[in-house]
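One chain of protein is taken out of this complex; the other chains stay put.
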Amino acid sequence: MLEVGELDAWYGQAQALWGVSLTVGDGEVVCVVGPNGAGKTTLVHAIGGLHRQLRGHIRLGGADLAGIAPHRVSEHGVSVVPEGRRVFAHLSVHENLCLGAYRKGARAAHRETLAGVHELFPRLAERARQPAGSLSGGEQQMLAIGRALMAQPRLLLLDEPSLGLAPLVVDEVFDAIGVINRRGVSILLVEQDVERALDLADRAYLLSEGRVVTAGTSAELRASDTIRRSVLGY
Amino acid sequence: MTVAAARWRALAAGRSGLVALVGVFAALSALSLYRQTLGFPVYYLTLLTTMLFWTAQATSWNLLSGYAGYFSFGQAAYVGVGAYSTAVLYGRHQVNFFISMLAAGVLAGLLALAVGAVAFRLRSLRGEIFALLTLAVPFILAALARINPTVDGGQGIIVAVPPFPDQLGRTEDFLYLTMLAVAGIAVVAAFAVQRARIGWALTAVRDAEDVSEVLGVATFRYKMQAIVLGAVLGGIAGSMFAVQIGFVTVDSVFTLTIPLFVIVMSVLGGRTHWFGPVLGAVLIVLLQDRLSASGLDRWRLLVLGAVLVVLVAVAPDGLYDRFRRRPRTAVATLALTVLVLRLIDRWGGPTDWLLIGLLAATATAVLPNPGAAGPAATRWGAARGGAAEPVDAEPAGAAAPVTAAGTVATGIVTAAPGAVAVPIGAAAPVVAEPGAAAPVGAAEPAAAGPAAAAPGATERGAAASAPEPATGDRPGPAGAPSGAGAVLVECRQVSRSFGGVRALSGLSLQLRAGELVALVGPNGSGKSTLVGLLSGALRPTSGTILVGGRDITRLPPHRVAHCGVARTYQIPRPFASMTVRDNVAMAVLFGRHRHSLAQARRAAEEQLAVVGLDRLADAHPAALNLHQRQLLEIARAVATEPTVLLLDEALAGLNPTEVDSAVRVVRRIYQAGVTIVIIEHVLRVVTQLATRVVVLDRGTRLADGDPGTVLADPAVVAAYLGKRAHA
Partner (left out) sequence: MSTLQAALSGALIGGLYTLMAAGLSVTWGVLRVINLTHFAMILLGAYLSFQLTTSWGIDPVLTVAITAPLLFVLGAALQWVFDRLAIAELNSLLLTFGLLVIATQAVSEIWTANFQQLPAGANPYATRSLSLGRLVFPVSTLLAFGFALVVVGGAHLALRRTFAGRAMRAFAADRPVAAAFGVDHRRLGMLLAGLAAASAAVAGMLFALANSLTPATAYEWFGIVFAVVILGGVGQVVGTMLAGVLVGVLSGVVSAVLSPSAVPFVLFSAIVLALLVRPQGLFAGLGAGAAG
């Protein structure tokens, strides 16, 4: 369903991604792991429409997303949960969620979608009127995921959802991601926490220094020590 | 270019510039003193007087607003104060005119002192809010003048022309010569400021104020000097203004027209050079004069507004820069146009021809040059790859630069002790080649602000390279024994929060002399925040930080720099308008010891040689690639002669070869006696370089010790690779 082919990305003069190719099938959970600075966030931003200095292609159900205007990307069914949550701090929880349904295709049904999100994350319903900035880290993460779901995506991109969260909270978050996947949304998960990512995902890619070093099923990658060497250097 | 040549050039420019100014001054005086002999029409004298007045105003405005970039809308305040000082003292109370002029300068200066003291202290007051605040000042003064009968009381004051010696000639001569003197002083002042330490400081403030503070520039002091000097000159010129208009009223001196004129003139001419406002003043006055003469008086302001709009849209940097790039074209166009019009002699007079000639020259400067190649824009976003003028286009692996020892080292890896070879060739503009063996880690996107990273913001760094260690000489952690040296830096229970989020939590840490500490940790662990705190760019929310036993918690950044702490930035932040050499020279100029400019430049060149950038000393930062800019950052930081150097992801975005060379640079600096703290993601580098590793995780210290032990610590492994749920 998602096909990234030979993707290069730049920040000004510095190249961040080199010929990255990956796929995400319908209903799959795919994770991308790798050391800091490998380009994982760049990859997510590129697919999600937050980064535009690109070369190569990003195909989603036939349409090429690379280089189209950022505000048009969501219309193709991609939704991002950015690293660090990046919720709109001064808007209420409710307003954040409604904003998620801003795109034309999602607006009509936004009340139903909202109900679904509340079912998944009851705490968001409780805190509907609170400003998003006053939520705890875990709640903000759920809000960010909920916001992304409001856009009724076919593909959900998550950038380091475990970042800065206590282990119990991370459990909750990852459980929720599992539920979302079972409802039919494909997932591309970028994570620093390799263990959890491999537990959840069907397949995995190891990204290092802007290139794909290895790819395979979670089982395969768990068995090899390529990842540890990549991150820790030994 | 060698130091001697550069030095001579600077000296010559300075001296010849000064000579030229004196010459022009003499020539202009002669126009009045020998007016009758020369047959010079009085009308032109008046025109020149107006030009001189506006030159003085625009030049004085430019001192703060152009050089330092602090846009002021309040020039009318100084003019008004000056005009009223003279009007009240001389016009009403018959105090000697020149004494009133002095008073005008002093009062305007005091006003600027007050404005600056308030405005420059408020951290939130950069940019637009400063502009708006200065806008308010003339309004306030106008109101005060209007209600206060000792000043004006709404009546206006008549100012007669002061008595002057008969030899000078007519009133116009007197006005002209006085104005010439005032303008001359202003221009010389701008000339001097541009060349002196303060000029450098102001340029640094304009390019990157917080970086300059961290380098040791006492920004508040220099900004105050600029604003006061500008005000004094503006006030004195305002004094002359009173005489010129003869009848001073609140509306005539506190009008918005004055800042409008001044801004347009400086923006038109160019704000970074003393000649810019002169050029702008001449052009605009000429334009306005011709409009009046053609009966189009009503359109004066409209034309001015239009000029401003077009300028900002098309050539916001002004004309002087453009003229300087192609001086012959400009002069030729001017001469040719004037000549042609003179020959035709069908229309207008000399001033008309001059104006048309200048406009024609302007057009050639402003219109894009068909010959110059613009950056190729790909379909997706900004141009990638090399900057406009790649300085070094040598292929990878080409010869390295001359080392400090004077011998040329070839190849990339050199075993020569003390010689640092940096493959400048390999550092040529990044060109993407599929399959090229030079993967580059992600660099920070342009949206990031100063290095104070909010938690959760990605800390990008050089990625771990391929699993097998690189070849070449790497004799393990840097040679010097990590002995228990004196404690240089100490953090006591330091916490820092951003909004509601805790970046650092009760951190206590000691850095000792002779250490090379690697500060590592997962994303969001607080590493960059710690660097910000140690360099004085951030204040801790709680806790104390001591450098050399001295509490720096409350000190402004430039004082922290003088305590011996230097830092580099994750995203290199050079001073864009200075050359590479001058970027480093800045650090020396404003460092702990006083140096002359020549000495600073010499020292800069030595530093550049250490990092291998001496070949690029005359280039501008825009022409450097990422690796070179990072080396420039390091050179600049080291040039402050620090005892502690903080390297914030100095290896970010480099390929393995570049990483190796950067590591060598770092080691060399360390061996020269600088204690180093390096934030790094590339753990292989950490094991090579560091004597000690400190691991941060979520704002607290997770582990601290020698590299081998720390990296094998299961807690550290878990922090990096993941925590098992309920393990």
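Should a chain be cited, it is by its letter among A and B, assigned in written order, with residues numbered from 1 in that chain.
Rule of thumb we're sticking to: a residue touches a chain if its C-beta (ideal position, glycine included) is under 8 Å from a C-beta of that chain, and two chains touch if they have at least 3 such contacts.
Predicted, not measured: the structure shown is a model, and the values here were computed from it.
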Report task. Would you list the chains present here that the left-out chain is in contact with? Result -> A, B
Query raised in the report: Which residue, A:34, A:49, A:164 or A:210, contacts the hidden chain when the whole complex is considered?
Result: A:49
Query - Options B:309, B:331, B:367 or B:486, residue touching the unrepresented chain - result: B:309
Query raised in the report: Which is it among B:190, B:253 or B:267 that touches the chain not included here?
Result: B:267
Report task. Could you please point out the chain A residues that touch the chain left off the display? Result -> 48-50, 69-75, 79-80, 82, 86, 88-91, 95-96, 98-100, 102-104, 107, 147, 151
Report summary line: Note that chain B touches the absent chain at residues 71, 118, 122, 124-125, 127-129, 131-133, 135-137, 139-140, 142-144, 146-147, 256, 260, 263-264, 267, 298-299, 301-302, 304-309, 311-313, 316, 447
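Keep in mind that, in the parts below, only the chains that are shown with their structure count from here on.
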Query raised in the report: How many Å are there between the centre of chain A and the centre of chain B, using C-alpha atoms for each centre?
Result: 40
Query raised in the report: Where on chain A is chain B touching in the complex?
Result: 6, 8, 10-19, 34-39, 41-42, 51-55, 66-67, 83-85, 89, 133-134, 160, 163-164, 167, 170-171, 191-197, 208-211, 226-234
**Report entry** For the chain B and chain A complex, residues of the former touching the latter
**Finding:** 378-382, 384-387, 429-430, 432, 434-436, 439-446, 454-467, 499-500, 522-524, 625-626, 652-653, 681-684, 686-687, 698, 711, 717, 720-726
